[in-house]
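Of the protein chains in this complex, all but one are displayed in their positions.
Residue numbering begins at 1 within each chain, and the chains themselves are lettered A, B, C, D and E in the order written.
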């Protein structure tokens, strides 16, 4: 098994497209800050001791707990809530903050194996072994030379709860392999961060949730976030401030349908308005309002199992 | 995997049979126009900037959003509503409009693989990689030399929602591979349009619906459409205008059965009337009225899962 | 894949046993006539133009619709209703009517393949490709040299509706392959007629039903049909006319059981009466009446899924 | 595929053990007579014409129906009702009656194949092809040289109704193969009789039931049959007539349990009485009565699916 | 397939550990006696004739029934009721009684095969063929030289009732193979005894139950049995008679939990008392009473399917 069998092409961050996505994700400051601190400590664990010395006058017992934690974060939420976009772009921020290259590893779907029961187990094991090795190589006597981010998108496909009645034993074994991989990183002191993205947080195995350093819940954008996105996306079209306010209202949740997702705004509403006007006339306020009334937001991913 | 493993024989458009079908699809003008515009922009993205300059006085932020959109359209509707016919024929119109050849790729059923779990994943990946390469080759310094249309008929067989309880993990992985394929085209600036046709729009995965640039719903022909179809199909038989109006009424939906499909009219009602008369006498108005009363329209595809 | 892999031994019609069966199928005249006309047009499409010229004074638009139709007929009905018998014998009539040999192809069960997911798809594809080639070869400059009939008995095993919740994806792909095969014959102008026989018409896929040129429903024989069958089968035994009338009544449906099938009459009632009498005495009226009261007709095929 | 792959070792009848079993099966005279007549006609079809000439003064139409019948008999009933014992022993009677050797073929379980979907289909096909060939070889210019009996025990495992919702397509294909095999024997004029034994007659496919020349239902022995069995089995033990009558009563069905099966009497009640007495004392009437009160008959096979 | 593929290492009995277990199984005298008689007759069938001559004055019809019986015994009951212990140890008693070596064959789990449908069938067939051959070899002109016992523990895993709705066809075929194996031993006059142990007697196939020479039901030890076990196990610890009586009461069934199993007493209660005392003090009466109150007996195996 080579790196290409296990991961999509590795991307070195920062990279302009992803940095732009990171910047567009408004309203997720708390999560962004936490990820930055975690990465800072993985890159240089001594910072924590320095902080303890400065603010608590010496070593503290809590520091030993950090050696046992898994660098695992769960991003959970509906489709279009920005969780995958953040998972694949926050490395741009880390790279700037730490002044180090950050490598983005995205687990390949093929990791599910070719159907032999034990194979999924060994492929997941291989993926963790690989990232572990890369992390160890990036750690030298003069400190850390890079940070690795492993993103597992649609994680529930891999780590669905073993509670589920209809789950096959082989899938349960896949969960177990994932748990083992996470455990192998806990306390290994390698600059690796694992992010699981899932639509179905309730479907993740409790034993996995227990290992998460933190779980962040992502929602569809609220009024403020939609406003910020729209102002940015409509820039240059000469749309009035009042109109934007009305679109914010029209695209929010109502009694019988959810609100717009980030992508409903940026990939459907605004482009469709442009295409309706193209090529003969400009986009105008009425276009947008009519469209915001008629377009149906992406349905919510309903967790049934 | 060669092109022949992945697709049915590629068809260069325009082509007379399909153009005739395109022309027979009355009442779908909005969809036809949208597809033409999308293709025009894929063929020449600068048209959008020219439009922005002309109508909005310069660059607009919205243009950057187009680079992130997937060229994906969902055609959903009942059997016989014309969605597959449009998907396979609108390229004729594009070819005329753009004065470029248009190549029609139809995903083969074999793309589901031979049953090994990881294989469906890699075959779908291969199909997208192929179309991506073809699209890239068709793009040169002097602009686009052709447009590619990838039609996935009976798409729900491939991209059924991962919400479904009884779905196998391997099918979920197929959906994931499809999502990855669509994502690889998003912003790739290659002249490729993907059209998914499905009887069961509710069965498509929300994560896929989120990526669609637009989803069009197709219905059985309404009165006006049935009238247009009948006038065209009965031409030369000397059927009275009143009779045609009565047939339009008889073939519409009633309380206990749906209306006729396009194909119920053109492949069953009219040919059967002809065969009943053949070889001894002409078709007359009574024949058609009697048949319209007795023939049962194709049952509706009821979405149960 | 050779012809032997795909079909049971091909039978050239007319053939005496099947012609006798055809003659015994009383009460199915409408279906017999329609099949004869369809075959006549496939054998010589110019007949339709001649008819149009004669009866409508020239070309009519409806003629172009014939080029798009699939030569597909659905025979649906309960066990013992004669549908399979007709499907395998109507070629005898065609052969006489057209004065051409008619070849009967019966799809082998092995067409379901050996279990690999993609295999059923390719085998069904192979069967249609073969029949298509044979049909093309039978078409020459001097007209059609033979007619091919492809019978798919127990068709629901192959083309069950994709609506069914518990259907496997691989079976759905088989349906799709069948649809593709039918589509390849539509408008191909080859002398091929496809007949699907099924006990479970409700189980057939709507997309398949939509393509059928006609669907005929077969029922257990009614009073008149049972009378005709009995008169023919009891000939020579000296059974009284009154007795036959009583047997017709006794073998009809009642509140708590269905009526006799064709085969209940010809393969169970009469032979059992003969065997009861054999070898010591003649069959008499009482034998038959007693047997008709005690024999239970074949149970109805109840469509549960 | 050789004969050994398809069948258990072929047994030439008559054979003393099976003849004894046949003789012990009291109360099944009607079935025994019917089987004898069917075999007589298969061995020499001209007998029927002779009978017609003698008793009806010449050929009768009904004779032609015999050419279309399948030599298929269904033996249905609870465990221990003697159906398998009869199926494997009635050939002894035929052999005597016809003065011909009778060969008993018992379909091997391996006929279900090794799990590949198409394999069960081809194995069943092979078994029928083999028996067909053997039957043809046994038919010469001077008449039939032997009769073949094919017994399919636990037939429901092979030919369960395709109505069943949870049935796999591959099992449905097995049923279809069986139907095709039966059809290939119908009218083939070869001396072959097929007997299906099943606990679950309701589970057999209607299309199979339709083809059966006759279906016999077997029940647990009634009072008279149990009496006959007991008299025979207790012979020599000096058990009183009254006692036997009491045992007959005790072993019949009651409100809360079924009656004894043939084998409950001969393989459990009597041998246990003997073993209880052995080696120190004779069996006495009290032993048997006490045992008949305490032994629980074999539970009924309840058909749930 | 060698003997090692089919069976655990064969054990020659008598053997001290198993003899001790046999002796510890108090309260199972009836079963022990019956097994001894059965084996005696298998080892020397003439003993039965001698008995008949002595006690009934000559041959009796019942003797012929023994030739048709299967040497099959079903041991059914809850976990810990001693059924497996008896099955694997009663050969010690037979060996003494008959003054012959007894060989204990335990069917390997691998007999379920490697998943190919037909394989389980052929492995079970192989196991029976092997034991049959061994039994035949052990039979010589001077009588039987050894007795073979085939134990199938957890038999329900192999011979679950074919009534079960969710049972796979391949498992049904396994049951059929087992039935065929048993039938091959019936009347074969080889010194082989087959014992099936199962927790789930209700799950065994009726066709199998019908073939059993006897079915014994095992229960958790009653008061008397628990008393005998405790007296034996506590010997030397100086526990008072009153205390033992109290423990007997405490370990019996109550309204809300079952009684102790044999192994709850000998493998949990007494050893835990010893370990609690060890290494600093002797076991005393209070220890045992407290423990008997707090320990929870093994839960009952609840038969759900």
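In this section, contacts are C-beta pairs under 8 Å (C-beta built on N, C-alpha and C of every residue); 3 or more make two chains touch, one makes a residue touch a chain.
Everything numeric in this text was worked out from a predicted model, so none of it was measured.
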Not-displayed chain touches, in the whole complex, chains A, E
Missing-chain contact among E:131, E:247, E:270 or E:292 belongs to E:270
Considering the complete complex, of A:20, A:62 or A:290, the missing chain is touched by A:62
Full-complex touch with the removed chain, picking from E:199, E:225 or E:251, is E:199
Residues on subunit E facing the left-out chain by the touch rule are 8, 17, 79-80, 109-110, 112-115, 154, 157, 166, 168, 171, 199, 232-238, 261, 263-264, 266-268, 270-275, 277-279, 281-283, 298-305
Subunit A positions in touch with the non-displayed chain are 34, 37-38, 40-41, 47-48, 51-52, 55-56, 58-62, 65-66, 68-70, 115-119, 121-122, 162-166, 169-170, 172-173, 176-177, 179-180, 187, 206-207, 209-211, 213-214
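As a working rule, only the chains that are shown with their structure count from here on.
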The chains touching both subunit C and subunit E are D
Here subunit A maps onto subunit E under a C-alpha rotation whose angle in degrees, rounded to the nearest 5, is 120
Rounded to the nearest Å, the gap separating the Cα centres of subunit B and subunit D is 58
Taking each chain's centre as the mean of its CA atoms, subunit A sits from subunit D at a distance in Å of 68
By the touch definition above, subunit E meets two or more other chains at residues none
Among line, ring, star, complete and other, the chain touch graph is line
